[in-house]
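All protein chains but one are shown in place.
So, chain A:
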Amino acid sequence: MAMNLENSLFSINLKAAAADWRDAIRLAGDGLVAAGVTTGDYTDQMIAAVEEHGPYIVIAPGIALAHARPSEAVLKGGLSWVSLKDPVNFGHAKNDPVTLVIGLAATDHTAHIEVLKALAGVLANKDLRGRLEAATTETEVRDLLKSLNTQ
């Protein structure tokens, strides 16, 4: 089943305050937990992934794709969206500082590929990304993402 990006976004938190990268990932994890996508363990696993492998989850300038392996802590596949009030550094050589953290939870290695593809399309589109970063309400973010589906 193909998942649509906007429908897969279970939580949106805009202009949130984070003290550091752990805090920023925690906000993305809290969004997943509140929406019933994951348990709190998944948040710890996302932080542990960066502690183990470094800040490679900062996939593009300003954007972190927080995620961990599929596990029992994932109740269903989904995404959370956190834009930060003030940018935080993840320690990435090229892509710091981060202003957008996307939490990704997947039940297996393939179910979420369509969503990732759509997300990559959004993040590579500079104009759309600029409008998403300027968005101040959840409705605005959702409308912008929906507009992509009809393009």
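Please note the rule applied: a residue touches a chain if its C-beta (ideal position, glycine included) is under 8 Å from a C-beta of that chain, and two chains touch if they have at least 3 such contacts; residues count from 1.
To be clear about the criterion, contacts and distances are computed from a predicted model.
Its UniProt record calls the unshown chain "PTS sugar transporter subunit IIB", which is the correct pick from "PTS system mannose-specific IID component", "PTS sugar transporter subunit IIB", "Anti-sigma factor antagonist" or "Cation/acetate symporter".
Only one of A:Gly36, A:Gly54, A:Pro87 or A:Gly130 touches the absent chain when the whole complex is considered: A:Gly54.
Between the chain not shown and the residues A:Ile12, A:Ala106, A:Leu132 or A:Leu145, the one that touches is A:Ala106. The missing chain lies against chain A, touching residues 49, 52-57, 59-61, 63, 65, 67-70, 93-95, 104, 106, 109, 112-113, 116-117, 120, 123-124.
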